[in-house]
Each structure stands twice: as C-alpha cells, then as structure tokens.
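Provided herewith is a single structure, encoded as structure tokens, for subsequent inquiry.
With one protein chain withheld, the remaining protein chains of the complex are depicted in position.
Order as written gives the chain letters A and B; numbering starts at 1 within each chain.
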Amino acid sequence: MSAAAGDARQSVSGSGAAEPRPGEKPQPRPEERSGPRPGEKSQARPGEKSEPRSGERYEGKVSVGMAVGQEARAEGAAGREVSSGASAAPPGAVEPPVRGVLATLAHDRWVHVMLGLLVLLAAGSYVLPLVADLDYARQSSAVLQGPSASHWFGTDEFGRDNAVRVLVGARSSLQVAFGAALFAMVAGVVIGLVAGYFRGPADAVAMRVLDVLLALPEVVLALVIIAVLGNSGLNLVIAIGVAFVPVFARVTRAGVLALREQDFVVASRAMGARSPDTMARTVLPNVLGPIVVQFVITAAVAVVVSAALGFLGLGPEPPTPSWGAMMQTAKSYLYQNPWYGVAPGIALIVTVLCLDRLGARVRIALGVEHSGAGRGGRR
Amino acid sequence: MSLRSAVPVLGGAPDPCDGPGSPAPLLSIEDLRVAFGGGDQAVAAVRGVSYEVYPGETLGVVGESGSGKSVTVMAALGLLTTATAATVTGRVLFEGQDLLAMSAPQRRRVLGRDIAMVFQDPVSALNPVQRIGDQIAEMIRLHEPGVSRGDARRRAVALLEMVGVPHPGVRARQYPHEFSGGMCQRAVIALAIANRPKVLIADEPTTAVDVSVQAQLLEVLRTAARETGAATVLISHDMGVVAEMADRVCVMYGGRVVETGPLARVFGHPRHPYTEGLLACIPRLGDPVARLTPIPGQPPTPYLLGKGCAFAPRCAHRSGREVCLGERPELVVVDGEGRGGVAAACHFLAEREVPGLRQAPPAAAASASASASAASAVVSSPAASAVSSSDSAVSSPAAGGEGREGGGALLEVRELSKEYPMRSGLLGRRTGAVRAVRGLSLVVRPGETVGLVGESGCGKSTTARLLMRLEEPTSGSVVFDGEEVTGASAGRLRELRRRMAMVFQDPKASLNPQLSVGANVAEPLRLAGGWSRPARRERVAELFDQVGLARHHLERRPSELSGGQRQRVAIARALALRPKLVIMDEPVSALDVSVQAQVLNLLADLKAELGLAYLFVSHDLSVVRHVSDRVAVMYLGRIVELAGRDDIFERPRHPYTQALLRSVPSAEVEVARRGRRAPLQGDPPSPLNPPEGCSFRSRCPLAEEACGREVPLLRVHDGLPGEVACHLAGAGGTGAAGGPAALSAGAGW
C-alpha cells in the first residue's frame, strides 16, 4: 500500500545521481565533464585493480568468484577497491554484458528458490483448480470455521474453503501486479528515454508533470483513476500502473543522462549514427539493468497496492477471490474466525518477499547500486 | 655522494647512502601479505612485501596498477576498508612495535601522531561537511587533548600557511568544495604534518593534478618533510616523480618487490628485467627516440598469478625457461649492504650482470655511465646532453619541412569558439559564460600529426569535440577535406563524420559494453551502409590483424579485455572506414606506462602504413613530443604557441610553454636531481572569468602592465619558425633569448 511508495517508487540506482542537487545550479564545466584530466587516469587505475571483485571478467575467468565479490558490493559498496582514491564507479557506470548477468543469475540458488516459489504459486492458482476438485465458489454450511484437516485455512462466511480461495486469489494479484508493472515500464521507459536523450523544454515539462504524479501516493492515485474510469480489471492495471510511470521515467532518464556523455555514446554519434539508432542500440541496452530491477520491485509493490485496493473494495467482482477483499471481510469476523485474515496475508507476504529478493539478486548480478539518495536529488 | 650536493633541498637529512652501520629503520614492513576474499576464491593482492624506511630519507615505491603498492600501506596501517574481507599477515614494525599485533587503541595513538598519510584524491579525502581548519584542528586535538580549541585552530592556520595556502585565516574556515584540487592536497599535507609525524606516507599524492600544480605540490611535500624531519614513503606510478623525490626506491610488480636500492643505482643500472623495461618504455621529454621499447603483454591481475615470477610472461630475458614459471625468485642483495645495497628478485641476476647480455636502452646506458662517473652528476652532465643533442639531430630530418606553409590542408579550423552559457535564477537568465575555446585557428595537413597540449580546463578536449561537431561551436568554422563541417546539414555531417574518426581516452568507456568487440569494430561499417555481413566480417578481421589483436578475441566483450587491448579495439574501430584524419583525445592517458608504449608504437606504425593524419590531444608533454610533427600549446581556450615539434621542445618561446616544460618530472636521475622548482604558482584561472588581455598574465613571471591591455595574437615573430602569442616574444629580438631565456635555462635538455 501507500507507504510502499518508499521502496518501489524511490529505490533504484542513481535516480538522483545524474541530477543537480536542490539549490545547486548545474555548472557547465565542460572540461570537467568531458575532457580528460590527469586525474581521471587515477580514477581509472583503482578500477582496474579491483577487476576480480567488481564483477568484471578477464580473459574468460569463470564466474564463480564473481557472485561473492558482488554480494560484497551489495553490502554497501564493499566490492569497491581498497586502495587509494578508489571511489565509486562513475555515475554513468555501464552495465555488464547481459550474457554474464544471466549466467550469474542461473547459478544463483536464491534465484532458483524465489523463481520456483513464484512459478509454483502461479501454476497452482491456474492449473490446480482444473486438475483437482477445487472450487473457490462452492459454498457449504460450515461457515467461519478455523483451520482443520479438510479446510487448511478454515472457511469463510459462506462456508467456502479459504485455502482454495487464497490459491486462486493469487491470479488476480499476479495479473494486476505484472500488468501494472509492464504498463508503467513501457510508458516510463519511452518517456524517460526521449526526455533524457533530447533534453530541452519537452523534458522539463514531462518531468514536472511526473513530479505531480509522484506527489500522490499510489493508492490515492489509483483510487482517483478508478473513480474516473470505473472499476474493471484493465482499469485496475492502468490505475496502479500510472502511479509507477514516473519512477520508470526517472530511472531511465537518469541512466540516459549519465550515458549521454559517456564516450561510447559520443563515439556512436561520431561514427555518424542517427539519434534513433544511437538510442535504441547504444543507450537503451545500457540502461536496461536498473529498469529490469525496477520492474521486479515494482511488481512486488504492485501486489501490495492491488491488495490494498481490494481491501478498499476495488478489485475483481465478488465470487472471484482476491487477497485484499478477503482481508477486508476478515475484519468483520475477527471474533468468529481470527484465522480468516491470516492466510491471505501470509500468501501476500511470501509473494512479495520472493519478488523483492529476486529484485535484489538481479540488482546484485547487474551491479546496480542501491542508491541511498532515492529521489533525494530530484529537481 | 655528490648527488646529495645537487639536491640542497634535502640538505638537513642524514646521508642515506652511508651503507652499513646506518641507523635502524624507522618503519619496516616484513613479509606483508594481503588476500581478499576467503577460501578458494582468495585473491592475493600483496604477496610477501618487505621494505623499510630510515629516518630522514624518502623511499619511493613505484609500480603499475595492480602491483599492490597502495594496498600494502593501507593494510600495514589497518586502513583497508572494513567491509572488504581481507586477510593481512606479516609484520609492520614501527620503532620496534608491530602495528599489526597492536590493539586498536594502541594503533590509533600511533596513527596520525607518528605516522600520517597523504591520500591520492584530496578532494574526497576531506570531509565535505567539515571546515578545513576544523579537520586539521581535530587531528591536533586527537593526539594532544590538552590543546584548546582555539589554539588548535590557530595552529591549523599556521600549518595552512606553511604549505602555501594563501589567506590561511580565511581558507581555514572554508569547506573542501571551496578549494581547488591542488589546494585540497595542500590542506591534506598540512593535516598530515600537523603532529610532526616521524613517517609521512604519500600515496600517489600528485596523480590527480596537472603538471604545473604537481611541481608545486612536490615542493610542498619536500618542505613538509624537511620542516618536520619526517621520513617519507612516496608511492607513485610516475617514474619521474620518484626520480625527483626519492633517495631509495622500491619497484613493485604483481604484489611483490622486484627490485630495491638507492635511486641512482636502481634507475641508473636496473638489475631486474621489469625495472629495465619500465625505464625503457617511457617516452622521454629530453631524450626523444624514434621508437619506444615496450614491455610486451599486459600488466598482471592478482588472481591470474601463478607460483613463479609474476613478470615471467612478459619478460624478454626469460627465453622460455621453466624455472621462472615454477619457482618464485627471492629478493637477493646483489650489490652493497643495508641501506645502500641493491636487491633484486630474478633467477638470472648473475647472467644479467654480464655486460654483453644486457640490452640496455641508450638512455638507461647513458645515465648509468653518468652515475658511474659520480662526479659528473652535477647540473649539466656532458654525457647526457651529448646523447640528447645527437638524438635530436637524428630526429630532425623527420621533422623537416614541418611548420612551413604549403600543401593542401586536410583540416582547417578558423576562429573556433565555444561558450557554455551559465544560467541562474528562476527564469534561467544568462549570467555569464564559460569560455572554453576562444578563437582557435589550426591547420592539419594530410599525413601529419599535430599535438594539442595543455592542462585540464584549457579547452583541448572541447576543441576535439567541436571539430566533429559533437558539440556545436559558438562561432568559427571547421573545414575538413574541402568541405565545411560547421553548417553542414545533418545528413552531410553524418557523411563527414565517417571520413574522420575519433579515439577516446578511456577505452573502457568508449566501447559499447553490450556488444562484442568485433561488433563494436563493425559498428561504423553497419552505420555507413553498403557493407554486407560477410564483407563486414572480413574487414573487421583485417582490422584486428592491423592493430595486433588476435582473431579469437572477436567475440569477447570489452570487459573481458585488458585496457591496452581495448584501446586497440577502439583504434580498429576508428580505422574501419579508412578515415584520413583521426582525432585522438588522450588516447594513452588511461593506460599503464608499459602498455602506453605499445599503443604509441602501434599509432606510429599505422600512420606510416596508412598515411593517416592525427590530431593528438594530450596533457602529457613527453607523449606529445614523441608522436607529433607540430605542436600547439593551449592555455585557457587559446593557442599560445604553435610550432614544429623540435622548435617547441628545444626552443620554447612562450613563457607558458617554457614553464610547462620545466614542470615535467623526468625519470633521468640527473635531470630530476637538478631540483625542479615549481616554475608556476597558483592554479589556472577559471575559464568563466579569464584575465583581460593575455590570459597567462596572472601566472606569468614576465608579465608587464601592457600584457593586460591587449590580447596577444598568435603570429610569427622576427622570422623565427613557429608562431607565438606573447607580447614579449619579439622584444628581445631573438625570441628565446632575452627575458624568457632566463626561464628556459633550466630546461636545456
């Protein structure tokens, strides 16, 4: 819900890094920015020293050691060099190649566990009711019973099996969450890429509009949008998705801004590339890392937001179960069946935990710094 | 030894070359080992390092990146960042006590009081939210709790004054961001000497600054050491800096000391093949050679080191012998004892003592003979000057005809300017402008190399970008190959950009990390159109051969290659469309010296083979001298001197050029020992607000009132070769004579 704003809407790398601090006017110091100084040499050195630890590979070295080094990095930049003057990677630090990241993830047993659980949940919610005799709408006279062998999580006010309803409730949660994250990602990345690459007044206007959107907590925003559009599955996706568009736009834009001045982007222009070519082939693949991380984290928060909206009575129509709605009803029967609301909550926690940890592992594999600054540097 | 007398600055210190019987070392590191990570994945960054520092001396520790020189001291002082799981073993004895075995509170009493550090990056080494004076005062009060706050502050101001910070009273109340890089480093030095430490450890103290500031800082360091009587450990990758400062040196490679001994003996007569190679591969300002002698291969990475000698894979002397790979050579004393002794770690030291087998480069041989006849090591060694003059005679035919008019221009730049507007306030009103490039004119002819040198902030890189219109010039024109670049349509511009090419400073940053290096090289071909896939593949393979990369590297990612290999890839990419002009923006600055030489040789070969013209932008004068036919010296957005290579370096006429040349440290002991005095004071002025008239006026030792009235034009004076922008250049009638001559006297190579 709302406070979840904290993580997904502020979290990923350097969203503020490339931007001037409040009150600080961007000072055009061209040589500082683009020109080589003797000092940069020194910056480059420690970086090379730290090669085995910073997740860079060298002459086909196998990546077993990498994970360790990168774990350390996630612990707060431990992977940075030990020696003199070794500061962090430059703001525009570039993603490691995708191939290496996938290999790292494929060897990560936490990724196996998290992905496994999520796949299990998704498959269970869609497939299990088809193959086994599980009907979330089947009513019985045994209402509001506690957990038992036949009803693991007890029954609801219509005597329906809560375990089945929790399982099937995963459908709406996952659909809405991934739909919203996808919507936000596509819209946000396009806005961020164009705004960051071309800058100018359009960029300023777009960022101002997004600031206003960002000012509203996502539950509030979703409430308003649904109040306007009406309650339907697709509208729910849009309503939640819109709240996350600014985050994706900011993450993308920050990455693009940092990359714009990177030599390999300048080199692409120097080779006579057109802007769309540079954006699609050179810039986009290199900002993808934080975006992917943001996608996973956004999905996690969107699960919570969709449950919050369900709790407020906005969600799938009644016979279809949703975790939020179950918790809302549970509040009315606290005295009759205290366990009623516990089960959907646990399902929710497990799902969010999996997504969140998955996001963390992807972030580690990509070497994206978890920026403490968050939105701090905006405007 | 007479060397000492040539270095009056260090006069107060006891002679370090006394040989046996000298006092006990102040700080000695014994068999220090540092490993990062644990278990099977442990990476040994330092693999058994021992060295010691004696009272009053300066020990220079040299090595390339990855040699472990910095990690060694950080580990010795317990300053390795805690989050890194590092295992440190060995002993670090200070006045007989082992720092590593001490309790933390005990060690804290030594740190800052007896042993103090000067760090590489001074700006980040200072706490950004604490006033400079308070940071120094904290250092004092930590070790002398009795000192009052006010007294500590007053002492801080005195210290700042001592290290040459102007207006120390005001500056002490400022924050680090209000200091320039050079001033920050002075503050850090003031901080370090606050408690009159017995050992001062400076870790690459001048790497982050320009040469003119470097010269000032080294002088400050010398003063600081002299005033406090501290022994100094100077860690640097720069042979010139070490040659200038150190009494004894310690050469590190692959986490070990490979050679150690008194400076003149080690640099004059290197025993270890690595030391020898390192000295041979650096381009020398005073002693240009037609071709550098690079060390083949790449610097080692700690986790790829085997059991044997770390240098074995690159060693010219090994000639395939197995023992080098299988067995670690110990550091053995070859000559002399104790402090004066030379020790080296090579299996074949004895062999190398046979004169016939040594392949000393002429420079090293010359200086070796010079130092052997110790008496000659005074201000102008006849041997050294003989060598340099004969060399310049050799290289002058190549430079013949340069600097003369004539021949169609490949690139013609006229009155090029670039301003970056400064905006402020609510409406972004324009309140001023950073004038990065101010009316620059330059011609590059087919097949020639024009060097563009200057300190950071002088606009040289901006110029490089303006030429390809990667940034829009504010005014002026650029004509390339008969066609106007400024004012070309977007389509024409893309077409033009394909006929010139650019190589950037950091190859790690200039290659698209998501593409294989082969694909990176193929990018310009793809963008140009008209190249089928097989044609591209064939061309890329051809380019790989040309720049000396193996074809099996084609599918690698840039991150899988080393720095030197990456720069080769970047060069291959630049050559893909057979350009006539390649703009090089500091192409070797990010590389280790041993690799630098390889790339410079490659550039020379390619130029000869393909008839390329280069515009070579660099801050490194020695490199520029090595590669250029003509040289333009920039200061604050303007060219102040433009002349043939030898004219600029042998007979500099602009006071700035002269000062710049004097600022460069030299790895040749005699030259270095002449006691380079910082020829320029202060930092370069801000391009936001350059001085009226001649921009160099504010730092020029010869400036007269008239200099402020008018901007000096770049023009020929008195029919001498080259063009100078100085009101005083023609005054003495002979340019280099007269006033400026006084300055250049010390620079007579």
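Everything that follows uses one rule, which is that a contact is a pair of C-beta atoms (placed from the backbone, for glycine too) under 8 Å apart; a residue touches a chain by one contact, two chains touch by 3 or more.
Keep this in mind: contacts and distances are computed from a predicted model.
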Exercise. Which name from "ABC transporter permease", "Chemotaxis protein CheA", "Dehydrogenase E1 component domain-containing protein" or "Oxidoreductase" does UniProt give the chain that's left off?
Worked result: "ABC transporter permease"
Problem set entry | Omitted-chain contact residue, chosen from A:Ala137, A:Ala202 or A:Ala215 | A:Ala215
Seminar exercise, completed: Of A:Val247, A:Val287, A:Val304 or A:Ala365, the residue that touches the missing chain is A:Val304
Seminar exercise, completed: In the whole complex, of B:Phe36, B:Tyr51, B:Phe119 or B:Phe649, the residue touching the missing chain would be B:Phe119
Seminar exercise, completed: The missing chain sits against chain A at residues 1-7, 10, 21-25, 75-78, 80, 85, 87-88, 208-209, 211-212, 215-217, 219-220, 223-224, 226-228, 300, 304, 307-308, 311-313, 327, 330-331, 334-335, 338, 341-342, 345, 348-350, 352-353, 356-357, 370-376, 379
Exercise. Hey, which chain B residues sit against the chain that's not shown?
Worked result: 77-79, 81-83, 104-105, 107-113, 116-117, 119, 121, 124-130, 138-139, 142-143, 175, 177, 188, 191, 424, 426
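Assume only the chains that are shown with their structure count from here on.
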Exercise. Residues of chain A touching chain B in their complex?
Worked result: 25, 27-32, 34-49, 51-53, 56-61, 64-65, 68-69, 72, 75-80, 82-85, 87, 90, 92, 94-100, 262-264, 266-274, 277, 281-282, 285-286
Problem set entry | Residues on chain B engaged by chain A in the complex (per definition of touch) | 36-37, 41, 43, 45, 65-66, 70-71, 74, 80-81, 83-86, 119-121, 124-125, 181, 203-204, 207-211, 235, 237, 301-304, 418, 420-424, 434, 436, 456-462, 465, 468, 470-471, 493-495, 497-498, 501-502, 504-506, 508-514, 523-524, 527-528, 557, 559-563, 570, 573, 585-586, 589-590, 619, 687
